[in-house]
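Missing here is one protein chain; the remaining ones are kept as they sit in the complex.
The letters A, B and C name the chains in turn, as written, and every chain counts its residues from 1.
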Amino acid sequence: MIKQENCRVVSNTQIGDNIFELVLSGELTANMSEPGQFVHVKVSNGFDPLLRRPISIAAIEKENSTFTIIYRRQGRGTALLAEKSAGEEVDILGPLGNGFPVMEAAQGQTAILIGGGVGVPPMYELAKQLAQNGVSVISVIGFQTESAVFYEKELARFGEVYVATVDGSYGRKGFVTDILAGFDFQADIVFACGPTPMLRAIDTGNFAPKTYLSLEERMGCGIGACFACVCHTKEDPHGYTYKKVCSDGPVFKAGEVVI
Amino acid sequence: MIKQENCRVVSNTQIGDNIFELVLSGELTANMSEPGQFVHVKVSNGFDPLLRRPISIAAIEKENSTFTIIYRRQGRGTALLAEKSAGEEVDILGPLGNGFPVMEAAQGQTAILIGGGVGVPPMYELAKQLAQNGVSVISVIGFQTESAVFYEKELARFGEVYVATVDGSYGRKGFVTDILAGFDFQADIVFACGPTPMLRAIDTGNFAPKTYLSLEERMGCGIGACFACVCHTKEDPHGYTYKKVCSDGPVFKAGEVVI
Amino acid sequence: MSSLSIQIPGLNLRNPVMPASGCFGFGKEFSQLYDLSLLGAIMVKATTPEPRFGNPTPRVAETPGGMLNAIGLQNPGLEKVFIEELPWLEQFDVPIIANIAGSTEDDYVAVAEQLSQAPNVKALELNISCPNVKTGGIAFGTDPDLAKALTKKVKNVSEVPVYVKLSPNVSDIVKIARAVEEGGADGLTMINTLLGMRIDLTTGQPILANKTGGLSGPSIKPVAIRMIYEVSQQVSIPIIGMGGIQSAEDVVEFFLAGASAAAVGTQNFIDPFVCPKIIEELPEILQRLGADHISELTGRSWKKNERLAYHRP
Partner (left out) sequence: MSSLSIQIPGLNLRNPVMPASGCFGFGKEFSQLYDLSLLGAIMVKATTPEPRFGNPTPRVAETPGGMLNAIGLQNPGLEKVFIEELPWLEQFDVPIIANIAGSTEDDYVAVAEQLSQAPNVKALELNISCPNVKTGGIAFGTDPDLAKALTKKVKNVSEVPVYVKLSPNVSDIVKIARAVEEGGADGLTMINTLLGMRIDLTTGQPILANKTGGLSGPSIKPVAIRMIYEVSQQVSIPIIGMGGIQSAEDVVEFFLAGASAAAVGTQNFIDPFVCPKIIEELPEILQRLGADHISELTGRSWKKNERLAYHRP
């Protein structure tokens, strides 16, 4: 069930260079299930800016009806979001979309979770749920530079964490794929979220028999009604069959859609 | 000198039904002189709403670089202004326009100050300055209803205050002009600010040998450049001579312009 | 009789509020949020004879107080709309206005002929104003003669009244409106989007893959109001107004300008519950304005006498 609710800010903390962790409290937490779903955030009361912003759900705490989103301060919308302080309200529409199929990883199997930049947040809830199910979790996360790194410690709660930075200022120099290439084992399943070039590399399916990717696209409605966020399917790459990132995704099986 | 400054909110207090008193601190206070001048207020950082709002200066405290404006919460702009709290900043352009000519009232003379609704605020600073100059001040202020009344006590510091309410719930029932009609003396000078019908009645010059009125008009720039706020002169009511309310006024001598 | 019910050709509506075409798909997504029978009507997504994928992404970009879209008439095609989408909507007690589009006159005629036979389609909306397709669309909407001829052809085959959706990207909107009225249009819907563009500073390229897109949202409201004000005084067919509506107050402004019903587009993306909210709020505003029925407000800004009568009750 998608709900619209003015959620109360529990905390809004800077956790990295221009990276903020926003904890919100609201009844719609009850409807959140799959990691990888997102919420559509209205950052102002008026029309400046006009549209909602899609942000992945990073953590769900049903017990106290709170959830966490992590965002990079980028344009006007996220800049305004960064100004919210505890006690204020934020208009949230959600949960939206289909997340990562946690059940595809069986107890005892190994899952690699790959996050690039602000693709890291959904990996936290995913790691948590997988670990709960007895899946071995290995997180591979990539950032631009040391100051942009976040959630390494948090992910470490659920398994090993490997970090890459493009400039080599922290962890391994290079991309997450460089780390993956160095692994001497095959995981049972890979889950990934991050920039398109990263997803393309993982979409090859080279890193595990099962691969799931979370996509990004500019959105209007976020609920499947406006056709802003469609992509072609791999089966019919130039035809008129399509998937909507917002409501069919944002998580797709590797090879399902054209990235 | 007109300055643009982000002024700090000292306090923002509701003092009547939808009436707020906002005390701001800023260096541009040093440039404020005449009561009746106004400031042009940008209530948001973005374009919602886009334009500045003209609000009269109600009190000037040069010693601590603060000034006061009093406004009615009406549309979106003033509603946003009402949300500001101490410590926040408000973008102010001012002081603007020409205020009431305090020096036209000589020591020992009697001045009647007439304020209607949110036309009352500039009368406070005016009363203060007149009283300082040894002028006897009588304030006649009118409101819709009892809950809208404000600044009666404050004005009483400088002389007698008569209050009218349209519905008779407080003071005399009726308009300020009903009170004026009942006076059995003629003042030396009248200063007025309020709704147009009120100003028209006073523009007749019936209430004193010298009469000054503060006008309202929808504004663009507030500094005389856009020609949004012009009015005809009485001398040439259909010609092309004109006065700009923002920079020639907002205070005019009775009979000077077409109201 | 409710203070909100309205009657315009083909449409007997419990209230004058409906989602605008392209902003509500075929209703499925919103049906999960509220009961579609609350709506006055539904303007469904444009339908073309064949399925279309539309333009490459990005298809939307934000602008100050508005948004650009270049969806490019993506739709499942006439057949699927007729045998799947429209029948699915029959479960709701709500009239459908079918938005029809195409590249050629024949396209329009084919879609009109078939869709007008669907039992729940009570009117057609002839989309001669889509700025996001290379052929057809707006070309018909900027030339009075083409617009008139097309309207005639569609009228000939349609089983239900035909509303023509006007483009604001014209020098003289009244001329087009008169032309389609002469062509037999039963009503007008206006406005479609203004043609606009945004360029990304970093890439130096337009944000939309299609480069230009249609501007919608609050920023275009003053243009819509002006055009409806002008057109409503020059035609005798009713207008369904749209362009930047966000609130019940906005709906009233459209009525005052000359509209007889109102459609909400972009705001559905920002507040998916906006239509039922507006419907709920309208009666109170009518009361505040001293109107017994919303249709009294139509054109009040230019119907001088009625207004005076209202001000001196």
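Convention: a residue touches a chain if its C-beta (ideal position, glycine included) is under 8 Å from a C-beta of that chain, and two chains touch if they have at least 3 such contacts.
Predicted model, so just to flag it, every value in this text is computed and none were measured.
Among the displayed chains, contact with the absent chain in the complete complex occurs for A, B, C. Touching the chain that is not shown, out of B:108, B:168, B:182 or B:220: B:220 (per the contact rule at the top). Residue-wise, the contact with the chain that is not shown comes from C:195, picked out of C:38, C:174 or C:195.
Residues 63-66, 68, 142, 169-172, 194-199, 201-202, 204-206, 211-212, 215, 217-223, 225-226, 229, 244, 249, 252-253, 256-257, 285, 289, 297, 300-301, 307, 310 are the ones on subunit C that touch the missing chain.
Counting the whole complex, the residues of subunit A in touch with the unshown chain are 47-48. On the side of subunit B, the interface with the absent chain consists of residues 1-2, 4, 42, 47-52, 93, 217-232, 239-240, 242, 247, using the contact rule stated above.
We adopt the following convention: only the chains that are shown with their structure count from here on.
Taken as a contact graph, with one node per protein chain and an edge wherever two chains touch, the assembly is complete, since every chain touches every other chain. Between A-C and B-C, more C-beta contact pairs join the chains of A-C.
In terms of their C-alpha centroids, the spacing between subunit A and subunit B amounts to 55 Å. Separating the centre of subunit A from that of subunit C, both taken as means of CA atoms, is a distance of 36 Å.
Chain geometry summary: the mean Cα position of subunit B and that of subunit C are 46 Å apart.
Subunit C has residues 64-65 in contact with two or more other chains. Residue positions of subunit B touching 2 or more other chains: 47-48.
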